[in-house]
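Before I ask anything, let me first share the structure, which is written out below as structure tokens.
Removed: one protein chain of the complex. Kept in place: all other protein chains.
Letters A and B mark the chains as written, and numbering starts fresh at 1 in each.
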Amino acid sequence: MLLLSEIAAHVDGRLVGRGDFEVHALMSLGTATGDALTFCVHAPGRTVLDTQAGAILVSPELAERFSINRIITNDPYLAYAKASQLFRNPPVACSGMASSAVVSGDAQVGEHFAAGAGSVIGSGVRIGCCVTLGNHVSVGQDATIGDHTVIGDHVTVNRDCEIGRNCLISPGAVIGSSGFGYAPDGTRWERIEQLGRVIIRNHVDIGANTTIDRGALEDTVIADGVKIDNLVQVAHNVVIGENTAIAGCAGIAGSTRIGRRCRIGGRASILGHLEIADDVTIMANSLVTGSIREKGEYGSMIPVQPAKVWRKNLAWLRKLDRVIGKLVYWKGTAALQTLSSDNESDPKH
Amino acid sequence: MLLLSEIAAHVDGRLVGRGDFEVHALMSLGTATGDALTFCVHAPGRTVLDTQAGAILVSPELAERFSINRIITNDPYLAYAKASQLFRNPPVACSGMASSAVVSGDAQVGEHFAAGAGSVIGSGVRIGCCVTLGNHVSVGQDATIGDHTVIGDHVTVNRDCEIGRNCLISPGAVIGSSGFGYAPDGTRWERIEQLGRVIIRNHVDIGANTTIDRGALEDTVIADGVKIDNLVQVAHNVVIGENTAIAGCAGIAGSTRIGRRCRIGGRASILGHLEIADDVTIMANSLVTGSIREKGEYGSMIPVQPAKVWRKNLAWLRKLDRVIGKLVYWKGTAALQTLSSDNESDPKH
Partner (left out) sequence: MLLLSEIAAHVDGRLVGRGDFEVHALMSLGTATGDALTFCVHAPGRTVLDTQAGAILVSPELAERFSINRIITNDPYLAYAKASQLFRNPPVACSGMASSAVVSGDAQVGEHFAAGAGSVIGSGVRIGCCVTLGNHVSVGQDATIGDHTVIGDHVTVNRDCEIGRNCLISPGAVIGSSGFGYAPDGTRWERIEQLGRVIIRNHVDIGANTTIDRGALEDTVIADGVKIDNLVQVAHNVVIGENTAIAGCAGIAGSTRIGRRCRIGGRASILGHLEIADDVTIMANSLVTGSIREKGEYGSMIPVQPAKVWRKNLAWLRKLDRVIGKLVYWKGTAALQTLSSDNESDPKH
């Protein structure tokens, strides 16, 4: 339970109504009960105005439309994010060290360290203060973990890797797996041992079962404030700039450098050895095969159609070059031939 | 070893031949040996009629084509599925609790509970009867697991999540990871704590290393009979209807609601905040960007061509708008211009 006045102070909003109102939950407009706080981002419809919530986070423009207790703030969605942090249950519910957790004799562990059952801290590891590990976390030799970082169950942090402060690593993530590097030797593949590290800076979130490979010679680097969703693959020697967000199932191939404040959509793929500028948005399900030098939105997604319609369009796509060839033949003009000659150029943007 | 009569009773089929025939294995038509049971779904070719199997599950129409011991059933493939359950090896081979498994003092555990090495049952957890956990399973505080459910190695069930009866959760799956929710604060991302749960109903299968995020405020819900394959991402607040099947590597973004009896193909992606009707089939590798109101099959997959052919077609696709522009200019007629004006409409179906 929190007092509404405490929440107003935490989100830096202006309170209208009872500061001693007791908030027992944070709920959405449509489902909120009388003891809950809710929030309103868009202009509300009639049903929304009928919310049963006891209090609301709301913008100055809309504040007068509600008669319940209000916290007025210019950005109610951001205020909701901040308020949510007061209501959270710790993602890892342990305090202190489980009896089955193992810390190497020469590892350094800061104050208020918590580790779940079976967690293993290797030789030479350094861990800051207020770090929490879930169950069965494995932290390899000489790795480091900064203050206030939380690491979920079954996470692997391989040797020598560095994780900064205030990070959240979700369950099953693998930090520092071996990069996919081989030299062809006739028909066989000779493994290239991956000698670099993964460096994760501060305030980084990594999703569940996401994999981040260590570098081949230099390091893979994830800068401050990067947010990565579940089941994302980040290959060796990738560098991701500050505050870039990467949605679920995306994949970044080796040695690609992504700029700052980019937004990479779900299942987007970025091939290797590319440079992506700052402030680039990649649409979901799209594929990047060349470097992107200018900020802006890029995509190659194809939404579904009814299968009957799609199959017809697809059949023409698969012979588009022959269709255009016929058109050029008919007309004998320079117009389409001009376009045709463009085909020699690189199909990358 | 099973008697053929026992199998016939289990699959509710009619036995022709020796009921005391001893079946030592279930094998495919082409590889079956004389002590094995096999099954025939399609009209068999000559080689198939030469099967070495000792017994066969077969339809009434085809039954007379075989002279070996037969179990006659209207749906031999379904009968094969049922028979396979008699031959299975338990997916988790433990009985009783491993000495290194840890159960919180205030957790409730039903009869015939088995838990592998290092499994951890948190405070307040409730587990039904005949539940089996593999090695290193982590069940968080206040979670619940229903009767006869089997949970594989290294699975994470985060706090407060609910799993129903007769479910199979495969190794490495993460149930209840934090949803990917952030509010932009200038250039930084403010984390939205995910306060909801994951609710998994009964007879649900979840594949290996699949991730299912907890809801932001309300819950993520997987209804009865849903089957989800490996490496699938289910984001926060998704709702999946009864008996829907989702193939490997698919991804469902936040707050999307999928109907009943849908079939989502491998690597299909469904964007967030959509509604998918009942009985919808999404082809493999396809992307859904808008709600689908009518049952039927939908797709946007593009099969490979030889690279030389594909590159030519692709080059034209990438300037299709300019090509069509030339055609409209030539003809000066209303025909293509009519199509052109459609371009203003939403590219969603």
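General observations
Everything that follows uses one rule, which is that a contact is a pair of C-beta atoms (placed from the backbone, for glycine too) under 8 Å apart; a residue touches a chain by one contact, two chains touch by 3 or more.
Please read these numbers as outputs of a predicted model, since none were measured by experiment.
Considering the whole complex, the residue from A:52, A:166 or A:289 that touches the absent chain is A:289. When the whole complex is considered, the residue among B:5, B:100, B:123 or B:291 that touches the unshown chain is B:100. Residue-wise, the contact with the chain that is not shown comes from A:314, picked out of A:41, A:86, A:277 or A:314.
From the options A:35, A:147 or A:218, the residue with contact to the unseen chain in the full assembly is A:218. Against the chain not displayed here, chain A makes contact via residues 100, 102, 118, 120, 122-123, 136, 138, 140-141, 154, 156, 158-160, 172, 174, 177-178, 180-185, 187-195, 209, 211, 213, 216-218, 231, 233, 235, 249, 251, 253, 269, 271, 281-283, 286-290, 292, 296-303, 305, 309, 311-320, 322-323, 326-327, 329-330, 347-349. Residue positions on chain B in contact with the hidden chain: 25-28, 31, 75, 77-78, 80-82, 84-85, 87-89, 91, 93, 98, 100, 116-118, 134-136, 152-154, 168, 170-172, 203, 205, 207-209, 225, 227, 229-231, 242-243, 245, 247-249, 260-261, 266-267, 284-285, 301-311, 314, 317-321, 324, 327, 331, 333, 335-336, 339, 342-343, 347, in rising order.
The rule is simple: only the chains that are shown with their structure count from here on.
With centres set at the average Cα position, the gap from chain A to chain B is 24 Å.
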